[in-house]
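Before anything else, here's the structure in question.
Note that one protein chain of the assembly has been removed; the remaining protein chains are unaltered in position.
After this line comes subunit A, so read on.
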Amino acid sequence: MDTESVGDPVVCQNFYQPSSEDIESWMQKAFDMAKEALEKGEVPVGCLMVYNNQILGKGRNEVNETKNATRHAEMVALDQVLNWCHKAQRDPGEVLRQTVLYVTVEPCIMCAGALRLMNIPLVVFGCKNERFGGCGSVLDIPGDELPNTGTAFKCISGFRAEEAVEMLKVFYKQENPNGKTSSALRKRET
């Protein structure tokens, strides 16, 4: 994985990486979302898709209500970007190539695959996802040689990681006060 610390803006494939100030302020928003979710008793993960300084997608996990185990926050946010493109009559391909994902937890293998297929150029995330992580933890989908699976993308990882982990821990404790595995089944699988 092409991990680097938040630093100078880098130009890659006609995509202008956001400045470190921009990254910080979008991640602040993502963390605010996660906190809000935690207060509502929902999985504390914040996820934003930003194009040209504009939030086009704001996903939250919808696995339980849709009974579809693939409805992770990232997938929901990608759908919102596509809807925006449809309404604004913009070419999704062009928009997605300039859209950054900010998320408090590392995307899973499935979502990483989806982000590649959608040609997202950059993903900024907080803590690692040891169980399912597709951006370095279990597999390295953004960096692997996959000529038929969209475009490789860049990751900036470890952004306020401890804070992101702490929120997840608090959530799981609430969800699972007696340490029973049955309620652990409802855990978000990022």
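FYI, a contact is a pair of C-beta atoms (placed from the backbone, for glycine too) under 8 Å apart; a residue touches a chain by one contact, two chains touch by 3 or more; residues count from 1.
The definition used in the following text is that contacts and distances are computed from a predicted model.
**Student:** Could you check which of "Adenosine deaminase tRNA specific 3", "Mediator of RNA polymerase II transcription subunit 9", "Mannose-1-phosphate guanyltransferase alpha-A" or "SKP1-like protein" matches the UniProt name for the chain that's left out?
**Tutor:** "Adenosine deaminase tRNA specific 3"
**Student:** In the full complex, which of A:27, A:56, A:101 or A:114 touches the chain missing from this view?
**Tutor:** A:114
**Student:** Tell me which stretches of subunit A touch the chain missing from the display.
**Tutor:** Contact residues on subunit A toward the absent chain are 62-71, 75, 78-79, 82, 92, 108-114, 117-118, 130-132, 134, 138-139, 141, 144, 146-149, 185-186, 189.
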